[in-house]
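The structure under discussion is supplied below as structure tokens; questions concerning it will follow.
Just one protein chain is left out here, and the rest sit where they should.
For clarity, chains are labelled A, B and C in written order, and residue numbers in each chain start from 1.
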Amino acid sequence: MTANPDGPPLGVAVLGHAFMGKAHSNAWRNVSAFYPGGPAVAQRVLAGRDPHGVAADAARYGWAEGSTDWRAVLARDDVQIVDICTPGHLHAELAVAALEAGKHVIVEKPLANSVAEAELMAAAARSARAAGVHAMVGFNYRRVPALALARQLIAEGRIGTVRQVRIAYLQDWLADDAAPMTWRLRRETAGSGALGDLASHAVDQIHFLLGARVTSVSATLNTFVDTRQGPDGPEPVTVDDAAWATLRLDSGAVASLEVTRMATGRKNALRIEVYGSGGHLSFDLERLNELHYYDAGAPPGLAGAARILVTEQSHPYLQAWWPPGHVLGWDHTFTSQAADFLAAVVAGSAPSPSFEDGLAVQKVLDAMVRSAAQGGTAVVLAGPGSRHDLSATGATDAS
Amino acid sequence: MTANPDGPPLGVAVLGHAFMGKAHSNAWRNVSAFYPGGPAVAQRVLAGRDPHGVAADAARYGWAEGSTDWRAVLARDDVQIVDICTPGHLHAELAVAALEAGKHVIVEKPLANSVAEAELMAAAARSARAAGVHAMVGFNYRRVPALALARQLIAEGRIGTVRQVRIAYLQDWLADDAAPMTWRLRRETAGSGALGDLASHAVDQIHFLLGARVTSVSATLNTFVDTRQGPDGPEPVTVDDAAWATLRLDSGAVASLEVTRMATGRKNALRIEVYGSGGHLSFDLERLNELHYYDAGAPPGLAGAARILVTEQSHPYLQAWWPPGHVLGWDHTFTSQAADFLAAVVAGSAPSPSFEDGLAVQKVLDAMVRSAAQGGTAVVLAGPGSRHDLSATGATDAS
Amino acid sequence: MTANPDGPPLGVAVLGHAFMGKAHSNAWRNVSAFYPGGPAVAQRVLAGRDPHGVAADAARYGWAEGSTDWRAVLARDDVQIVDICTPGHLHAELAVAALEAGKHVIVEKPLANSVAEAELMAAAARSARAAGVHAMVGFNYRRVPALALARQLIAEGRIGTVRQVRIAYLQDWLADDAAPMTWRLRRETAGSGALGDLASHAVDQIHFLLGARVTSVSATLNTFVDTRQGPDGPEPVTVDDAAWATLRLDSGAVASLEVTRMATGRKNALRIEVYGSGGHLSFDLERLNELHYYDAGAPPGLAGAARILVTEQSHPYLQAWWPPGHVLGWDHTFTSQAADFLAAVVAGSAPSPSFEDGLAVQKVLDAMVRSAAQGGTAVVLAGPGSRHDLSATGATDAS
Partner (left out) sequence: MTANPDGPPLGVAVLGHAFMGKAHSNAWRNVSAFYPGGPAVAQRVLAGRDPHGVAADAARYGWAEGSTDWRAVLARDDVQIVDICTPGHLHAELAVAALEAGKHVIVEKPLANSVAEAELMAAAARSARAAGVHAMVGFNYRRVPALALARQLIAEGRIGTVRQVRIAYLQDWLADDAAPMTWRLRRETAGSGALGDLASHAVDQIHFLLGARVTSVSATLNTFVDTRQGPDGPEPVTVDDAAWATLRLDSGAVASLEVTRMATGRKNALRIEVYGSGGHLSFDLERLNELHYYDAGAPPGLAGAARILVTEQSHPYLQAWWPPGHVLGWDHTFTSQAADFLAAVVAGSAPSPSFEDGLAVQKVLDAMVRSAAQGGTAVVLAGPGSRHDLSATGATDAS
């Protein structure tokens, strides 16, 4: 199904209306204003469990209506795109159903709570693709202009052969011992803690920036506060508060990774440093409009990490937005993501990152869990022929 | 005219559809999603000169229709708010007409190109206010959360008695000698150069942050590149490229001000430092989510400028947006500005900053021009009355 | 042997006159000027292998004479302090001999190239201590004022319970593939690469800042450029270029560690972040006069990492130096180290860090090597009763 840019608008439904539902709604409401070349979009329906809440949020966020019946949403002829913003344990069921209903699908990251679910989803996406139906996983940080620029500079060889990556995602919303129990801290609902929530972004960035894959993983997990106050009294925390890993990549590079929700004073610090034989790049999501670039080939005495304010018209995504120096915020990444998704749908090409990309992340997270369970012993990731192997066609598309 | 929050939506018209029209349209399209407590808003019409362009932009930015006839727009019963985003020399005519038509008015900064125009507009606003019609000048940086926080901290006495302000607004889009002639570089169309464009923001921030007024001004203006290539050959640049001033304030503080479009490598660096007897605050618009706060009363050995990431729910405007660490961009300030304007209209109270505030800025800019013409000799600004007092004689004397 | 502050000067000999010999000479030449309360010091002799070079350097650096015979130096009655700045494989022999000769000893870090050597040295130091002869290992970064302040703040509980430490030491002098072979890249002479050179500092800082010990280690080592041009053609690099580890501490905290000589653009970036339940501290040796302190207990909305310029009279070591804001350099740490050493000698107390502290570092490095050889499997460090146990008395003093 290739969309016609001059045809009727593409109808969109968002499933879920909490934090991510708000962010994705914002993207659909604004995408045509900033990326006018794409297809017309109609905000058809926002779906959720609570009838009153979803109706209010639908009105607030610009949707024509609210719904509590996701199956009915999938059955609508005027909905071509389904954007899944629910908790992770519902991703597989909803995404597979939507693809089978012939809807283009975006799933908020992480793709799923397990490798098994992710494999099901990737299989469904492969089947759908044959029918011209597209799927994408919402690693929105791929649309941070500074990170898109970083990827481009690495691909151009501007820092030479990449040897070391240092990536950390530091938050602090659990640093307070008195922070209460939530479903996010129970394994049965959340799958994992910082691992699925934060390390998924970090691993995807390694894939995105370097175009490399992880071959082995040595990891450690830790829960610093193992009991928190729940609605019925103290309750055990059954997910990780923090995770560490050293990752070997098929390119020969080595990456260190650290994610945590206990780093007091760090609010949303996804920090990435990439060191190559010819320079380095560094980035901090708390200053998302900046990329630091060190060019070892600068004239003698003049080398230094340059703070590039990534707001020039020549920078990725910036033509859509404002003049130089007029900085973007976190939510703009979702709007650009929606634009890229629409462009792919119109072109009939596969949007990126694919479900296979989401599955590849899931496998690394899974390897981290297994390595940590073995005291950090390196776990080798599946290569061709192993049980985690992507199918021949899938693997080709995945990277 | 007090708006009824449960009544019919307030109809909005934006006049002008270039850079500022895009930014203001974005605000109206999104204000209800982020500030749901306000009145319903309807994007009625976007007006401009070019029929084709304005129709396209109206569709793109979410307006019900486009128009090339601003008088017709003012005559519409379904338009209650007129938002003026045209070049400055049209502000006075449009704003006065809109107020006389009973519309609430926002005028993009600077209020006008001259004190005389600004006085006309302030007079019109005073008349309108008596009829319950409100006017506001769009100094959007008052809605940067970090600056709103700075104002609050100063008002709370957190840095003691303010003594020195260092304010600079540095851009570089004219640093290249080969940058072409534009209407912005001709005095007849632009009024002034960096002065009106950049110093207006800076002066308004002094007023906003300190609640003080300028009493005397010693200034210098300079044009570094006095000829540029126009459509018909070389043409003289008749406005300033840069301006400097030392300002004495009625509080006893002294402010230094420097604005320029020639600061190679600075894209949008509105930098503000406020030094008080008990601490300091500093800010850079290129990092608009951050405020640095130095508390001299910290325990011995622990004083240091704290980088506050102004993204907490307790910070000004932040409840409307995202969780901590999820940073805002430049355009969010316009959305918050629209929300504040709507809240004032609904409450029947005067929105801030008022046209009088815009006039006060204009008088300082005018004093800078006069001082510079006299080789920097200090020009004394009007003194008697309260800081908002603009009695006929006072206003006359002031300019 | 307790020195008499009013008695004859303490004679000092430095063994080694390359980079570290220059740095330590500078310390002895200046210590009395900045720390006037200590004993008089006489720069007796600088020793090295090359007669011409050592004579020239002795004159240059303020020594009364040069020598090529370290045994003769140890035999001198007018030498009370022997400061060992030779390559690491000579540390054990020289230090044991000096202690047996009744000289107070400083050994430049790392203490030795192996645990076995370090144990010999620690045993010699214990014996000497009984005779009033003192020994110290030169982890000079303990005398960086910002790090001494950090330790103090942690000890005072200013960041609550420490949970995570992030420590990295990034240099780039091997980032260029064409950098030639040296003795530092051969295992037989250097022992290890980044591990002994850089991780030793990092591990000592963990001990120093937290007062905690490492209980288990999961590590990875890597050599990115495995052949370099030697004097006789290409030669294999037999040490690590970089090392990574996750360390569990007896306090319950977890530390991540990364050291490398391949981080293009990082010259001497020892970076330390310590996250506690109540705040964090961060530091970068490239800005050694600064400590960032985040206090989670700040008033609502005011928390932010404060950049403390550690140049106040109330800060550690600063009374000896200059007024606030007059920053120190890297070499000042050695002068302060010498002053602390002299103060301990005069007081007859054990200088810190002791050889046991140096041994403790060596054991962690050794565990890293073993873990890396086992694919990252965690290696548990010796507790009481194990073969790496410090003797009862030694263990007491070591921490």
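Keep in mind that, in the parts below, a contact is a pair of C-beta atoms (placed from the backbone, for glycine too) under 8 Å apart; a residue touches a chain by one contact, two chains touch by 3 or more.
Given the structure is predicted, the values throughout are model-derived calculations rather than measurements.
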Sole contact to the chain not displayed, among A:A130, A:A178 or A:L302: A:L302
Residue in contact with the excluded chain [from B:T68, B:N222, B:T238 or B:S352]: B:N222
From B:A33, B:V133, B:A168 or B:V364, residue that would touch the chain that is not displayed: B:A168
Selected residue (touches chain absent from view) among B:G276, B:G301 or B:G358: B:G276
Chain B residues touching the omitted chain (full complex): 159-160, 163-164, 166, 168, 175-177, 218, 220, 222, 224, 242, 244, 246, 248, 252, 254, 256, 258, 260, 262-266, 273, 275-280, 294, 296, 303-305, 371, 374-378
Contact footprint on chain A, counting only the chain that is left out: 149, 153, 158, 291-295, 298, 300-309, 312, 314-315
For chain C, residues in touch with the removed chain: 19, 22-23, 25-26, 29-30, 32-33, 36, 56, 60-62, 171, 173, 266-269, 285-289, 309, 311, 322-332
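By definition in this document, only the chains that are shown with their structure count from here on.
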Top chain pair, ranked by number of contacting C-beta pairs: A-C
Most widely separated chain from chain A, with each centre as the mean of CA atoms: C
Chain centre separation in whole Å, for chain C relative to chain A (CA means): 42
Between chain B and chain C, centroid-to-centroid distance (C-alpha), Å: 55
Distance between the centres, which are taken as Cα means, of chain B and chain A, whole angstrom: 37
Two or more partner chains touched - positions in chain C: 294, 303-305
